[in-house]
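Excluded from the complex is one protein chain; the other protein chains are retained at their positions.
Presenting chain A:
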Amino acid sequence: MNKPVRRIAIFCGILILALMARDNWLQFVRADELKNNKHNMRVQIARYSQPRGNIIVDGKAVTDSKEVNGINYKYKRTYTNGPMWAPVTGLSSQVYSPTMLEGVEDKILTGDDDRLFFNRTIDMITGKGKKGGDVITTLNAKAQEAAFKGLGDKKGAVAALDPRTGKILALASTPSYDPSTIAGANDGDAWKKLNDDKNKPMLNRALRETYPPGSTFKVVTAAAAMEHGLYGNVDEKTNSPKKWTLPDTQGVPLPNETPMPCDNVSMRAALQWSCNSVFGKISADLGNQKMIETANKFGFNSDDLTVPVGVTKSVYPKDNRPQNAMAGIGQASNRATPLQMAMVAAAVANNGKLMEPYMVDKLRAPNLNVIETHQPKEMSRPLTPEHAQSLQSAMETVVEEGTGTAAKISGVKVGGKTGTAQHGVDNSGNPYAWFISYAKSGDGSPVAVAVVIEGSDTMRDDIAGGKLAAPIAKNVMEAVLKTQK
């Protein structure tokens, strides 16, 4: 009977070996995958087992961690001035995935980043818990406040940049939400309410929503005209007729909404009074290809723009001739984020050099050592300096004596462009009011800003941008100029 007993012994051995093999499969081969599984609550538990690092603006933290000592989570994220900073900070919740800077810089904030390895090891040896690092932003608190207050209870967004470096100075979006209210473990109702809100308070309109840019896009069209040699400067006569019709159509006219004369005017005058016919014709004359080329240089159609939060792609697509002509006045299939339009203003203001926008200046270890400093980077050169300065003078005319007078700041050179974008079926939706501008001080331009306001029911004409959006832009620029003195 010993032979079968030995065989049974082998069988039992195989059973145990199978268990061992399975265990190696689970705890070695698939360990990371299981550990970081989206259903694995340990990820969240670890995230909130120590205070999270902070997001810092102008030397002050706009985030904090509160000790709550719940069953699962020891700490909870809190936000100072949550709604104002939400487009920057995003949300770090005990339940939902982190967003914006909280999401992108999560590893620094939790202390898991590889660059914090040394700190972690030291803390482990000395018996201190793991600590998160801080994210120091480029934002300007005063400018952000001006932007957020300016938008008030209107629906819209503001993006402001330092054209010289690409630093993002303000990033506001309304209606907003307070991330503090949905940071806890039991905030499902508040979360659901925010998600069901048809005004989409959790949408970061400054980075993640694209709008038809309307007449503000004429700045890009003007730049394209000069860059592709159609006109040498903004003061050349454009040879455009009084009534210009769209190409390849049975005489569909492109009307001007301004009573001012638009026939054969210079680009300066055309920008000043926002002549549709002039820029429609320029776009048509250049053709789709060349327009795309210039738009791309300003940052359109780029798939992976991150600041380091991902930015939704602004587009200037391939299109037929009439549509391309309409796109030249920002009224066709081209769409832009507020940040993109701020980049357009910034590139012009910075003498044709577009700096890559960014909003994280430094990453700082818990022991205050700086582990990464962002160096400003040139993104492209959409304009030669001469053409840029020519375009600047035209944009300054717009503010001095054109549609953008509301943005005038005494003692400072301000250039801008208004826009009112129609949308909806047969343009039935309330138009989007746009304003893009920059201000110049002694050493170049310290601020460029784009403002968009959705659904301004009161004004449907082209002046809306100047009336509604320009004052906000003015306040933001003033705030930046004041803090930089």
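What we mean here is this: a contact is a pair of C-beta atoms (placed from the backbone, for glycine too) under 8 Å apart; a residue touches a chain by one contact, two chains touch by 3 or more; residues count from 1.
The rule is short, and it goes like this: contacts and distances are computed from a predicted model.
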Between "Cell division protein FtsW", "Molybdenum transport system permease", "Cation/acetate symporter" or "ABC-type quaternary amine transporter", which matches the UniProt record of the unshown chain?
"Cell division protein FtsW"
In the complete complex, which positions of chain A touch the hidden chain?
1-9, 11-13, 15-16, 18-20, 22-24, 26-28, 30-35, 37, 39-42, 45, 71-72
